[in-house]
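Could you have a look at this structure, given as structure tokens, before my questions?
A protein chain is absent from this complex, but the other protein chains hold their places.
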Amino acid sequence: MDKQLARLPDAESRNYRTLAISTAFILLIPVWARFIPGDVLHIDIVNVMVLAGIYACVVVGLNLLVGYAGQISLGHAAFFGIGAYTTAILCTRIHGFPTWLGVLAGTALSGAIGWLVGKPVLRLKGHYLAMATLGLGEIAFILFQQLKWLTGGTVGILNIPPLSMFGLKFDTDLKLYFVVWIIVMALMLLSINLIRSRVGRGLRALHSSEVAADAMGVNTSTYKVQVFVLSAAFAGLGGALFAHFQKYVNPESFVLAISIMFITMVVVGGMGNIWGGLIGVLLLTFLPPVIQALPQWLPGLPSGLQNFSNYELVLYGLLLILFMMFLPKGVADGLGRAADFTEVRARRLGDRRKAKRLEGR
Amino acid sequence: MAQKILRWKLPIALFCVLVAATLGSMGCGTQKVDTSKSVYKIGAVLSLSGPAAPLGQPEQNSLKMLESQLNAGAGVNGHKVQFIIEDDQSDPAKATAAITLLINQEGVSAMIGSSSTGATLAMVPVAQSTQTTLVCCAAGTAITKPVNKYIFRTPPTDSMAIDKVLGYLTGTLKATKIAILHDANAYGVGGATELAAKAPTKGITVTANESYGTTDTDMTPQLTKIQATPAQALVVWGTNPGPATIAKNMQQLAMKIPFIGSNGIANKTFITLAGSAANGVAFPGGNMLIPSSITAGTPWRNAVDKFTTDYTTAYGKAPDTFAAHGWDAGTILTTAMKTAGTSKAQIQTAVQATKGLVGIDGIYNYSATNHDGLTSADLIMIKIVNGAWTQIK
Amino acid sequence: MRMGDRNQVRLLWGAAALVAVVVVFTLIYKGSTGLQWILSGLTVGSIYALVAMGFSVIYSSTRVINFAQGEFTMLGGMMMFTLCTRGGLPLWLGFLLTVGIVTLLGAGFERAAIHPLKDQSVITVIIVTIGLAIFIRALAKWIWGTDPVKVASFTGDKPLRFFGASIVPQSLWVFGLTLIAVVLVFAFFNRTLLGKGMRAAADNPDAASLVGVSASTSSLVAWSIAAAVGAAAGAVIAPINFAAYDAGAMLGLKGFSAAVLGGLGSAPGAVVGGLMLGVLEMITAGFAPSGYKDAVAFLILILVLLIRPQGLLGKPADVKV
Partner (left out) sequence: MMVADTLLQIREVTKRFGGLAALKDVSFDVTVGEIKAMIGPNGAGKTTMFDVLTGILHPTAGDVMLKGESIVGLRPDQITAMGMIRTFQTIQLFEGMTALENVMVGCHCRTACGFASSGLRQPAARREEKDIREKSMDVLKDVGLATRAGEIGTNLPYGQQRMLELARALASEPDIILLDEPAAGLNQYETGELAGLLVRFRERGLTILIVEHDMGLVMQISDEIVVLDYGEIIARGAPQDVQNDPRVIEAYLGIEA
């Protein structure tokens, strides 16, 4: 029986292991990227990865909400925007306002607004919840546009100072890269802890059957609001980092298409898989440049296809469909199964070697 | 214990491979070899897709045309010129990524773009921090006000267009009361705000200031509100297809007051969409739209004629003002490189010192305090008569 | 549940009364101007209703929200442009061809992309429809370019006067198509064996296969109908709203809103939701600062959902995402 108990936390420790490895890997990317010839992938990897990290903050939180608790949101660009505008307004209006405090304020305000709207709206289910959150996102977008005295209207807010903390100024992409990705990994750690805990089981239970979860003593309505607030705060944090990264915000960065992009990242990566969010972000970030690079990799392409801006989105849409057809549970799920497979193989290989060694003796 | 070690073995092995790959690539990785040192690279971030695509595509066309014309000749001081064009999909975040890529990765010496005000403003911090000269094709006033050392502009600003419209209202129409109906996007709001602020200084009262959504298909409620005011003219600030819908709705409501558009409808698409409702509509536009408005024989007229012919030959349709913006941005930068050199500082100095440069949009003059290049004299008022443009003298 | 029906009827009357009060108030307070807003609202609302109906058809048979629905409408407009304006075909022939071609496309998409996913969760299918929308839009941009195009009105542009308000003749075509579409769709789902079987298939695939309607057939037929309704809508509204490659996004958003407002899965609900949304938008644009009109529309939509979480005519359902 004790053997049983000892074997169960396996998945958990694998998550921590993967987290440690991927953190090391991601922190090495800038070193690595400097030596990739510029003409292989037509992107500035560090710059693109900062934005990916910022989106990852949102998507990791959204995965808790959508993938684990089963509550959809098509309005998370709004929380992304609230975080961005909060710190942008504080840091440009109040001279010398500490930027890290602005980021915290953005996170907190986003969470608070998440609580205010989440409480009534989360009584809705399924597509009706999708519609309501979509509506909230649109309302937020219109407010960003119309509240000129506060948000600068359609022109937006210029000259946002770079992030600085503990006397360090994160004014280049490379410096910001480390801040952003350490934050992402911290959020990942938080999520891994959470889903393997009592709370995480409660959320998954509520996803599976709200009635049964209720009956088993899970306070589903409170849990729904709490996880919504958490994901709103994550999105706000991402937004605040975005403001200090781009140093300029305007409403166009917080449109419905961005909300849909977040959800797509969650689903393509893998709903309810803790790595799904991260993988979805990386995949959808690097898909367009890979598509863009295709013509030079395949020189035989007809000239009509060489005109890249025409076919990029055609191919992107097509690939999105294909991914969902062949990996409907997300790429993370596919990778997980592959990892299981290799691990089992490796273990068997190890056992066989051990056996051989014993025989040899 | 043994099991635990085993569990870590695979990932650690993987990690070691990665580190080895990293070190390996450090050793033998191709450093960015500049085999083409003699090519002058200029980056361009344009909106080739998304809502601003109708702006970005002609800009791209003329940049490509400029590139091939320059390289067919002597290039710039014997060096080939390359415009590296990126699509920002009308998204500010993508514009930032694209300019970073072009400056850091491609090592361009100057930048062009973007097509819309929002995307351009998103590019400004990057241009500034890397001290790269950026010549934009967007008309929003906020881009050059206050003047930023590295940011220049080719198109006539919204302010200039507004001045032109106000001149038309007071001069030709003798109107004292106007209504404004504008798109709720950056372009529409920017124009409407400035128009509403400037109108009183010319003795004009704004009786109504309404907006519509970019994708709205019916503006009659706003128009009926305007109908209820004593406005003598309606100024519509927006890009297609909104103004065409408004023109049709006005026809439906039998509204007879003059319709004055923005430079956003300075294209044939507006006439196609609005049909008979387009007749009588006036708007500010570049001289290049009606080449005969420029004195024959002047260098400007010659340039416009050649540009129009070349563009029409290459792309099968007459150039619009956006094509002119792209061409002029390219010309300004290559001229600066020709006269001063290709370091970022030299380009900035040379562009700022530009005087009397003949473009397609007009004659460009920049200074330390003026990065707008053109003046409202480079615009004319155009009226649509029987589906064709005529200059209002 | 019988009791649901009774509550539904009561709430419906409540909603109708509320809208009536708003409409009457507008008419009294603003006279012919108010009438103008309402007529414009009905036109815009009919457009929303037609798109909403496409959402409803697919939802009621497969429980999927088709985010590419707006693209069918866009394709309808663009095809009309190609066939009639460019190709010079007579209107009726162009219309029939447009509907036929887009229906085939819809059926083709279903077989190629949706059918293989039959056992997957609803949200997976929804993401596929998002991919489909991106794909169709990019393809349309490739074919037709970025400029909006004009399709001539079916019966001229001379506005009809009506108690001081006016309406373009094309609006009447839109009203007519909405009426025909809702009657046909409603009759199909409530009077024909196939339609009834399809609704049953959505609730319980096993029971439906007893009636002889497989989930596969059901999905194919639903997508074809939705594409047909969408294309017909696009063809008829093109002279009003100008067809453009990117028009589908807005139409999809408004259509989805209308479908939810009316209650997903109900064709009459789609019409009620569409008309309400259109009229409310136009009246708000008339009374309030026009920049806020969409915000007000969405706020009302959310409030309606909070009071009645399944939309005006929808049936209570526990949908898992």
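For clarity, chains are labelled A, B and C in written order, and residue numbers in each chain start from 1.
Quick note on the criterion: a residue touches a chain if its C-beta (ideal position, glycine included) is under 8 Å from a C-beta of that chain, and two chains touch if they have at least 3 such contacts.
The structure presented is a predicted model; accordingly, all values stated were derived computationally and were not measured.
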item: Sole residue of A:T86, A:Q226, A:Q246 or A:T264 that reaches the chain not shown, by the stated touch rule; value: A:Q226
item: Option touching the unshown chain, where A:G200, A:G238, A:P251 or A:P289 are the choices; value: A:G200
item: Chain not shown: contacting residue from A:V66, A:V218, A:I260 or A:A332; value: A:V218
item: Contact residue for the chain not shown (choose from A:G135, A:G153, A:G239 or A:G272); value: A:G272
item: Residue numbers in chain A that touch the chain omitted from display; value: 1, 4-5, 7-8, 190-191, 193-194, 197-202, 204-205, 207-209, 211-221, 226-227, 230, 272
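Assume only the chains that are shown with their structure count from here on.
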item: Pair of chains joined by more contacts [C-beta pairs], B-C or A-C; value: A-C
item: For chain A paired with chain C, centre-to-centre distance based on mean C-alpha positions, whole Å; value: 33
item: Separation of chain B from chain C, taking each centre as the mean of its C-alpha atoms, in whole Å; value: 36
item: Residues of chain B whose C-beta touches two or more other chains; value: 49, 184
item: In chain C, residues with contacts to at least two other chains; value: 141, 249, 289, 291, 294
item: Contacting residues of chain B [partner chain C, same complex]; value: 49, 51, 53-54, 57, 184, 210-213, 215, 217-218, 220-222, 224-225, 227-228, 240-241, 244-245, 248, 251-254, 269, 272-273, 275-276
item: Complex contacts: residues of chain C adjacent to chain B; value: 33, 36-37, 40, 43-44, 47, 141, 146-150, 157, 159, 166-168, 237, 240-242, 244, 246-247, 249-250, 282-283, 285-286, 289-291, 293-294
item: Contacting residues of chain C [partner chain A, same complex]; value: 59, 65, 67, 113, 116-117, 120-121, 123-125, 127-128, 130-139, 141-142, 249, 253, 256-257, 260, 264, 289, 291-292, 294-295, 298-299, 301-302, 305-306, 309-311, 317-321
